[in-house]
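Okay, handing you the structure first.
Every protein chain of the complex appears in place save one, which is left out.
The block that comes next holds chain A.
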Amino acid sequence: MDAVTRRLIKELRDYQRDPNPQVVELSPTSDDNLLAWRAVIAGQEGTIYEGGRFDLDIVVPNSYPMQPPTIKFIGRVCHPNVHFKTGEICLDLLKSAWSPAWTLQSACVAIGVLLTSPEPDSPLNCDAANLLRCGDMRGYNSLVRMYTQLYAVPSTAAIMSSTS
């Protein structure tokens, strides 16, 4: 068993034993490929992302944990640091600030924290970032709530897709 597999199995076991409440799901997509993972994080209660379930696509490189995993959102997420179309996430821990002390789970938690503490000065979604930058909190909050309802709340998302 190589080092990557061994560590990933440990991470999976750690998650199953003590899952973070915000990380609803975290598992490899199939049994024979441990390098592709799928995660679901829940929007924090009491925040504008409340009620949303956000799917994350995780690709683990062969050099893990020396190199960070590639994580992106699968569905649409309205957030200054998330690309609206591709789901790409701008977060330093997934690039230069990575260290082997992070795990897939803690990275997912960090992404959950990023949702509620955006950094509008390095935007991937300029429209959302501009609303924040000019202090239009009412506009920003309602925009995020709308997209969360449309794409990330399971019941409405199902209605939306069945009607269209």
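Note that a residue touches a chain if its C-beta (ideal position, glycine included) is under 8 Å from a C-beta of that chain, and two chains touch if they have at least 3 such contacts; residues count from 1.
Just so we're on the same page, contacts and distances are computed from a predicted model.
Q: There's a gap in the complex where one chain should be. From "RING-CH-type domain-containing protein", "Ras-related protein Rab-20", "Cytoplasmic tRNA 2-thiolation protein 1" or "BHLH domain-containing protein", what does UniProt name that chain?
A: In UniProt, the chain that is not shown appears as "RING-CH-type domain-containing protein".
Q: Among A:36, A:59, A:74 or A:113, single out the residue that touches the unshown chain.
A: Only one of A:36, A:59, A:74 or A:113 touches the chain omitted from view, namely A:113.
Q: Residues of chain A in contact with the chain that isn't shown?
A: For chain A, the residues touching the absent chain are 3, 6-7, 10-11, 14, 18, 20-22, 44, 63, 65-67, 81, 90-93, 95-97, 99-103, 105-106, 109-110, 112-114, 116-119, 121-122.
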